[in-house]
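A protein chain is absent from this complex, but the other protein chains hold their places.
The letters A and B name the chains in turn, as written, and every chain counts its residues from 1.
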Amino acid sequence: MLQIKNLMHKTIISFAGIATIAFSAFVVAGEKPSFAPEVPHPTNGSTECVQPEDEMKKNHMNYLLHQRDETVHEGIRTKIYSLKECINCHVPENTEVRFGDDKHFCSSCHNYAGVSIDCFQCHMDRPMGKNPHKKSAQVNTPVQSNVADASTTGASNE
Amino acid sequence: MKKIHLQPIDGNSTAYLGLIALLGAFVLGALGSTFYMEHNGHWVTGMDNQIVWGMPHVFAVFLIVAASGALNVASISSVFQKKLYKPLAPLSTLVALALLLGGLMILVLDLGRPDRLIVAMTYYNFKSIFAWNMILYNGFFVIVGVYAWFMLDRTMQKYSRYAGIAAFVWRIALTTGTGSIFGFLVARTGYDMAMMAPMFIIMSFSFGLAIFLLVLMASYNWTGRELGDVVVNRLRKLLGVFVMAVLYFVFVYHISNLYATEHHGFEAFVLLGDNGGETYSNIFWIGQILVGSLIPLAMIYAPGVANCRKTLATACLLIVFGGLAQMYTIIIAGQAYPLDIFPGMQVLESTFNDGLVSQYSASLPEYLLGLGGFAMSLIVIAFGVKVLGFLPESLADSVADPHAKAE
Partner (left out) sequence: MNKTATVNISRRSFVEKSATAAAALTIAPGVFLNQVHAKPAAETVTDAKRWGILVDTAKCASGCTSCVSACFEENGIVSHGRPLTDQQWIRKVKLKDKQTNHVVSLPVMCQHCEKPPCVDVCPTGASFKRDDGIVLVDRHICIGCRYCMMACPYKARSFAHEAVDPIVDYQPRGKGTVESCTMCVHRVDNDGTPACVEACTEAEHGAMIFGDLKDPQSEISKELVKRGGKQLRADLGLNTGVRYQGI
C-alpha cells in the first residue's frame, strides 16, 4: 500500500514539474500556447477595431450588452458598438462559414473558451449583403370563408 | 395525547426501489420530451399561436394549486391549533414542497427559452402577476422549508406556530396569484373574472387534500404502519366539504357569466358544447362535475362506505382526475373560444383563426412532460419519507386521538 502511495506521489509530482517547466518555457518565450485559437482578421482591410484589441478581448460582451439595451429600448442606433457592424467588419460577406465553425470570427474564440453565446440564434452571423429581401417569402394564402355561426369544428383556416 | 414518534421509512424493499424506478422513468420521459421540444421548437407540440398553453400547463397549474392545498393540514394544526392534525403536519409540508417542485419543473421546461431561467429570476416587471408568482413560488420553498425544519427539529418546535402562520399567509397569496394569472386577463371571455383567485384557493383545498390523503394512505399501507380510522375519517369529511365548496364556486362562476349577454357565447361553448365545444362540455360535465365531484361526494358520504379505505382512495383519485379536467376546461377552453375582437361582426375570412374555435389535441411530448412533473413530485415524496422522519411511526386511534369515539 505504502509503495503504491509512494509511486503515486512520485508520478504526480514529476508530472506537475514537467507541466510547470513547459508552461514557463512558453511564458518566458512570450508565445501563445499552440492550442490557442486562430482568430481571423477582418477581410475588409481595416486593422483597428473600435476599441484597442486588449480592451475588446476583455470587455466586448459589456459593450454589446449595453448597446443592445440602448438600441432596443431607447432607439439609439449608433454603429460603433452595434453587433451588426461588428459582423459586417469581422465576417467576410458571402462567406459560407457559419457560427459554430472554428473559422467563424466569434466561434474561433468562443469554441476554444467554451463560453456558449446565444446571439446568433436571433442575429445574423454574417453580413447580409446588398439584397436582403428574399422575394420568395411565402404568405399564408387567404382563407376560404368560414361561417362562425354554424358548428365549424373542421373549418379550415388556411 | 401520546407523544408522536416520527420515523423515516426503511426504503429497502424491492417494491420501494421499483416505485422509484418507475417514477424515475417518467421523469426521464419528461426530460426527453423537453429536449425534443426545445431542440425542434414548439411546433412539434400541439400548442400553437391559438392555444398557447396546453397540456403541460394543465398539469403544472394543477400541481401548483394542489401544492398550496396540501399544506392545509399543517396549517390547520399550527394556525388553527387542532391537535389531531399535528402529527400529519410534517408530511403535509413535504407533499406541498414536492408538488410545487413538480409543477414548476413542468412550467420551466416548457418555456420557449428555459435557458433564460436566470433572466426570469433577475428581471422583474412588478406589474405582472407572473413576476409576483415567481417570488411567491420561490418564497414558498423557503418558508415551508423553514416550517418543516421547525417542526422536525426539537429545539425549534416552539417557533413552529409562527412559521405555520407565515406559511399559511404565504400560500394564500400564492394561490391568489396563481388564480389571478387567469383572472387578470381582460382579453378573454372565459378568464376576466375576479372570482378566479378565490376559486383557485378553494380548488387548492380540495385537490391538495385529495393528494395528501392518497399519499398518507399509500405510505402507511405500503410500510405496514398503522393508520387509524379517526384520522382518516376526519380528513375524509373535510375533503367532502371542500369538494362541495368547489362545486359552489363553479356554480357561481357560471351563473355570473350566464347573466351577462356578452358571455353567452362562451357559456354555451363550455356548458352546452355549442360551436365546436363538445370536447369541453363533455370534459366539464362528465370529467369535472360527475366523475370529479358528484361521484366522489357519494363515495365520501354514503353510509355504507364510511370506513372503507379503498372507496376513499378511489374517491381521491377521481377528485384528482376531476381536478385535471377542471384545469383543462379552464385553461384550454378559455383559449379555444375565439377572442371577441369585432363585437357584433361575423368573421368571414381570416388567416389567423379569428372568430373560429381553435382545435387542440395534446401531443405525446406534452403528456410526457406533464406526467413527468407529477412523477417528480411523487419521487420527492417517496424519497423524502425515507431520508427524514416525515411519517409518524403510528397513527393508530389510540395514538392519534385517545379520546375519540369509534365510528
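Structural remarks
Everything below uses one rule, namely that a contact is a pair of C-beta atoms (placed from the backbone, for glycine too) under 8 Å apart; a residue touches a chain by one contact, two chains touch by 3 or more.
As the structure is a prediction and not an experimental result, all values here were calculated from the model.
Contacts to the hidden chain, counted on chain B, fall at residues 38, 40-43, 48-50, 52-53, 111-114, 116-117, 119-120, 123-125, 127-131, 133-134, 181, 184-188, 335, 339-354.
Against the chain not shown here, chain A presents residues 68-69, 72-79, 84, 87, 118, 121-124, 127-128, 132-135, 137-140, 142, 145, 157-158.
By definition in this document, only the chains that are shown with their structure count from here on.
Chain A and chain B have CA centres that are 42 Å apart.
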